[in-house]
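One chain of protein is taken out of this complex; the other chains stay put.
And now, chain A:
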Amino acid sequence: MGVVLRNLQKVVRLRRARLRKDVDTLRHILGVQKFDVGIVCVDNHRIQQINNTYRKKNFPTDVLSFPFHEDLRPGKLPCPLYRDELNLGDIFLGVEFVMKQCQEESFDLHDALTVVTAHGICHLLGYRHETEEEWTEMLQRENYILSEYNRLTGRHLQPLMKKCDHSR
């Protein structure tokens, strides 16, 4: 299956082929090509709803991850028993939220979506940032992923997490 991409919003004009290619590159870097990932692009209204429903945070955000597997340990890939468990889970991208940030910071939308997706995939693999230690561990992983991504594509992307942040 690979990457299942859904665009459920009409606020942001997305380049689907570019987004898929970037997500595929990230999967390749992490060695999780055999796992499926769902990428769902939504607007502020929708991501706020989801954020409120699942995290009791009633505001829009850039990314929300829903891992398929439970009891994940950061850095350890899930060990699926069946074919349909070859699934990391779903990442909801708040593309409208990300676009507004990009406009404020004059950043390329699809570069930003790559950074945000890298953050989301880390969550699908069990990384968290609720404590200082977790944050350091996740930041290291994001740094690695994006440095590899930059090496492969010639871009200059930086991790999403600048400080210990519990909001995502």
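Throughout what follows, contacts are C-beta pairs under 8 Å (C-beta built on N, C-alpha and C of every residue); 3 or more make two chains touch, one makes a residue touch a chain; residues count from 1.
Rule of thumb we're sticking to: contacts and distances are computed from a predicted model.
According to its UniProt record, what is the protein name of the omitted chain, chosen from "Vacuolar ATPase assembly protein VMA22", "Large ribosomal subunit protein mL46", "Complement component 1 Q subcomponent-binding protein, mitochondrial" or "SKP1-like protein"?
Its UniProt record gives the name "Complement component 1 Q subcomponent-binding protein, mitochondrial".
Pick out which of A:89, A:126 or A:159 touches the chain that's been left out of the picture.
Spelled out, the listed residue whose C-beta touches the missing chain is A:89.
Sort through A:26, A:40 or A:93 and give me the one touching the missing partner chain.
A:40
Since one chain has been left out of the picture, which residues of chain A touch it in the full complex?
So the residues of chain A touching the unseen chain are 1-10, 13, 15-17, 19-21, 36, 38, 40, 45-46, 49-50, 53-54, 66-68, 87, 89-90, 92.
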